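Only one protein chain is missing; all other protein chains are in place.
The block that comes next holds subunit A.
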Amino acid sequence: MPPDTNIWLVIFCLGVGTFLVRFSFIGIIGDRDLPEWVLRHLRYVAVAVMPGLVAPLVLWPDATGGTPEASRLAAAGAALLAGVLTRSPLWSIVAGFGTLLLYPLIF
């Protein structure tokens, strides 16, 4: 990083920009009712964003140079299965982490 880099400019612009992104709809729309077709789409935000965010990290992790790796695949599978079956993020994390840490000891 060049010594005269204006770090504060980066922090300020990223901070303000990120806040505006997050505040956007809650701030502008507020308590006005959204039409039903919009609500119907918004019900699927979590399952439309997060699986896509995770997929490349699971399949091609940076830490292994981008090759699929057994303990990470198993951990992702365990977290997914536990999350679907128990409906609880806690057990999903426990199952995922547990598999990730125990896998090298077993296989």
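Just so we're on the same page, a contact is a pair of C-beta atoms (placed from the backbone, for glycine too) under 8 Å apart; a residue touches a chain by one contact, two chains touch by 3 or more; residues count from 1.
Everything below uses one rule, namely that contacts and distances are computed from a predicted model.
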Legend entry - Identity of the absent chain, which is to be given by its UniProt protein name, from "Aminomethyl transferase family protein", "Spore germination protein", "Branched-chain amino acid ABC transporter permease" or "LVIVD repeat-containing protein": "Branched-chain amino acid ABC transporter permease"
Inset, instruction - Since one chain isn't shown, list which residues of subunit A touch it in the complete complex. - result: 1-3, 5-15, 17-19, 21-27, 29-32, 34, 37-59, 61-63, 72, 75-76, 79-84, 86-90, 92-94, 96-97, 100-101
